[in-house]
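For this depiction, one protein chain was excluded, whereas all remaining protein chains were kept in their positions.
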């Protein structure tokens, strides 16, 4: 694996940000007719974590999967095609935004049932171990997902079998409109609960992509060399509404002020300023990166929008694998 | 509540022991036609824990429920009637050994699906809290049950709401034939995992009835006064086969030696010797206690054996509560 | 006094009324108090009125929280639990099927289980294979449960009150395309008995037995059939368990023809039960083979391009009826059907996402 540079991390975060802002811009046209869960504000976790993986490694995700998919190397056109319900989508349109997959990138799937990919990811790790492959599996999950019983079952098994799996928990403090305090005991940190299972467990700044990268890289290396699973909790913040393209700080479940505080800690801007300050990149480099990304995204959007819908015969296809 | 004396604890343990030995003796006659899970060797947990409860308090149990039922004050005749499938059984014969209930004793139910009464017990505690009753609910569970996701979910909720519930985990090292090491990470104590949830958690000697009583009493008092839940793990040992009346140390999943070591720590004998040594009871007292119990049990067995079976019309009754 | 209310308002009113009458009733579900939309409006303002103990959020722990609801019911509470998608309740099937459904029977009648579980089903807006399944058959198969699917605001209120007052576990299924429909709803307390069907439209030529949202599509179909002189009787079953078999059989004996319409999978679905019931009990009354209109036995696809071929609507029901009469299929064009909204939204006002 080539070493990952701060510039890479920046480019990947910005790409995701721009893709999702484009989705937010186009969504009201009602041509993407499926629920979308944007990760704007949370890009550092996706990018930092996936940067620590090799292509052959596996990742699994949730309803909020765009960033994970793209960070792992998923095909942008196929993702947008899927959101647009077109046959060029990564699931031929059958899945929609919440069911992204790109096997060639090692992104094995996202599903919207909270917690359900946790044991599936652990199972993939178990499978690779049985097959004696030196792959690592990374499982993305939200803070809400840690409340599902299946989290407990999956982590117990991962520890029992010392599986090559890294759990990356994006703690954005909310499950839809519900804040942590109506769901989990006060002052009990998620990573501490996880530690109770007997696995290494850390907390990191989810808006600092290099911190995410560093912690994940160590966990991935440990996993690859037989050291077993690690649990990583990253606190971060979702800027937009839970599902859909809008902001919703006015509706009452969280405060504008809280949002502004987190916005000030924007992971993309933060790294950008750092790059500039450290003289690693000049403003014109940044402009160049951005311009290239915008072109790429425009092309992908046009591709998706002009792709055909699946023919009716496809309805009956794929009930069973041959 | 009257103070519980060592003599009480002894009598209760011996009663359970004698009842279960009687069941083991009679079971091969094939008149009790349902699976039975005996607690012989584990009586101290049932008795010590329930002694810390008031009658109005609630208890829930598992497939291995005879001892819990009796320790909580459940009706012996109704229990044996149930095992014999008679209409005098506590479920009119509809439930069998794994579905004991005695609402008047606060024993709200046992079911054989591992883990399933954990959230139900937590729910009962929640209900009493909503109803502003000063009751405590005690939930018995095995080491195997801590592997079920629902354990995680129930404990999280109990801690979140500071519910008046005490979890009493009987760790007998086995789930049927499977020892802990194929199910849970090595050297990870169950009570430590539970502590990760943010609740008070202790481990005690499950063959020392006074230790069980002491720990449970403190937990019950804390729960009753609004202090929230406690998790208690007691290590103990089942002497007989998982299900059925026989010994099965020869079949290979555990060693005769391990069994003998635990047998030497018999909770009933241990307390008996202590009572004798401390001069709290004389041999003749003990003989008297035992003789009375044997008479009671004989009467109950005769009652059960001579009770009628439910009439066929009862098949269709109780599908719905009126 | 009866006014027109929306379906969601009827549910809201029923909940409010039950909570006001009985302090043991409480409402819980993910985001119930926090959701600014108030769970399709059904829970709006209730926490303010009844406090956080009685109108509560919960951890994302469907199985455990179902157990909690069950346990609280055992000690005298009357929980109403709500799942915004039926798929989430699949995590709780053990508690619902092994525990809630059996508890009263297996303890010889000693344990009441007053528990309502509201589950939402639906379709549209690309919710895809894990967010738009209609799994009523799984629950309706289980003795000890009661399963209702109200269609009208009147029944939404009356059945919810009946469910809350029932001492048994009741699965109350809401189709997301019904929440905004209007209809007359009496004020105050009334119940619609669980286990009673309703003739939504009388007719003499064919009996259409339908569930939930498909009742509305069936009524549309019945309107269209009139043009060909076919008078369809539409039965809204309301309860899948217990099923009002007498009501269905009486109608089929009169009409001699049966079409069962259900927005779920075909095989081993509710429509199969209706056909089996009729074939078994009043075979002699049938003038022709009974038929089913359902979704095909496939996962529900996300893209509207495929979803429009997945979910049945009026035209399919018209053709189902016609097939029981040996008449050839007709198209939507021939029927003059023009869709004013895309096929994947319930009404014009809806702009997604669900």
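Think of it as A, B and C in the order they're written, each chain with its own count starting at 1.
The rule is short, and it goes like this: a contact is a pair of C-beta atoms (placed from the backbone, for glycine too) under 8 Å apart; a residue touches a chain by one contact, two chains touch by 3 or more.
Nothing here was measured: the structure is a model prediction, and the numbers come from that model.
Considering C:5, C:77, C:121 or C:243, the position touching the chain not shown turns out to be C:243 (whole complex).
Among the residues B:106, B:198 or B:310, only B:310 touches the chain that is left out of the figure. Residue in contact with the omitted chain (choice from C:144, C:195, C:263 or C:304): C:144.
Within the complete assembly, B:176 is the residue of B:54, B:176 or B:264 that touches the hidden chain. Checked against the hidden chain, the listed residues C:75, C:91, C:170 or C:235 yield one contact partner: C:91.
In the full complex, subunit B contacts the hidden chain through residues 28, 30, 33-36, 85-86, 89, 91, 93-99, 111-115, 144-145, 147-150, 175-179, 182-184, 243-244, 248, 251-253, 309-310, 312, 314-316, 319.
Take subunit A: the residues that touch the chain left off the picture are 58, 60, 89-95, 99, 101, 103, 108-109, 111, 113, 116-128, 130-131, 149-150, 152-154, 156-157, 160, 317-322.
On the side of subunit C, touch with the chain left out of the figure occurs at residues 63, 87, 90-91, 93-94, 97-98, 101-102, 105-106, 128-130, 133, 135, 137-138, 140-144, 240-241, 243, 265, 267-284, 286, 288-292, 296-299, 301-302.
Rule of thumb we're sticking to: only the chains that are shown with their structure count from here on.
By the document's definition of touch, common neighbours of subunit B and subunit C comprise A.
Chain centres here are Cα averages; for subunit B and subunit C they lie 42 Å apart.
With centres taken as mean Cα positions, subunit B sits 46 Å from subunit A.
Of all residues in subunit C, those that touch two or more other chains are 58-59, 61, 63-64. Residue positions of subunit B touching 2 or more other chains: 149-150, 152-153, 156, 160.
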